[in-house]
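Removed from the display is one protein chain of the complex; every other protein chain stays in position.
Now for subunit A:
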Amino acid sequence: QSIFLLHLIWDKFVHVSATLGPSMLPTFNTTDDWILVSRLHTLGRGCKVGDVISYTHPVDGPGVFVTKRIIGMEGDFVVKDPMDGTGEMLQVPQGHVWTTGDNLPHSVDSRQYGPVPKALIRGKVLARVFPL
């Protein structure tokens, strides 16, 4: 019974998760950073531009989670890839957000797989809990 209660808290309120990868430097380190994710912000409730969010990878399936920063909400116009020099823009469709990592050259994000449906958002990253 305590397992289910823990699962309830983990799923509905907050949980702690590890980060992996260089795409959010210098905000998060490459490995061994533990972040606090607020599950009250699932499905993109209360998330706005500039928030760091945790979402399920749209291509790699339900088990893989991604931590990136929201650059544009639905209806906003975003630059598709600031690094490719064309300055081509697009409008984020209804129900989606546009995300990029803080470390642009080493990040796989919306620039590669397109706008992320808000249905995939698992929560908002509140803080880093370890190392402090």
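Criterion: contacts are C-beta pairs under 8 Å (C-beta built on N, C-alpha and C of every residue); 3 or more make two chains touch, one makes a residue touch a chain; residues count from 1.
What we mean here is this: contacts and distances are computed from a predicted model.
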| item | value |
| --- | --- |
| Record-based protein name (UniProt) of the chain missing from this complex, from "EIF-2B GDP-GTP exchange factor subunit epsilon", "Mitochondrial inner membrane protease subunit", "Phospholipid-transporting ATPase" or "5-hydroxyisourate hydrolase" | "Mitochondrial inner membrane protease subunit" |
| Candidates A:L8, A:L40 or A:V129 - the one touching the absent chain | A:L8 |
| Interface residues of subunit A (partner: the chain not displayed) | 1, 4-5, 7-8, 11-12, 20-23, 30, 43-44, 56-64, 75, 90-96, 106-108, 113-121 |
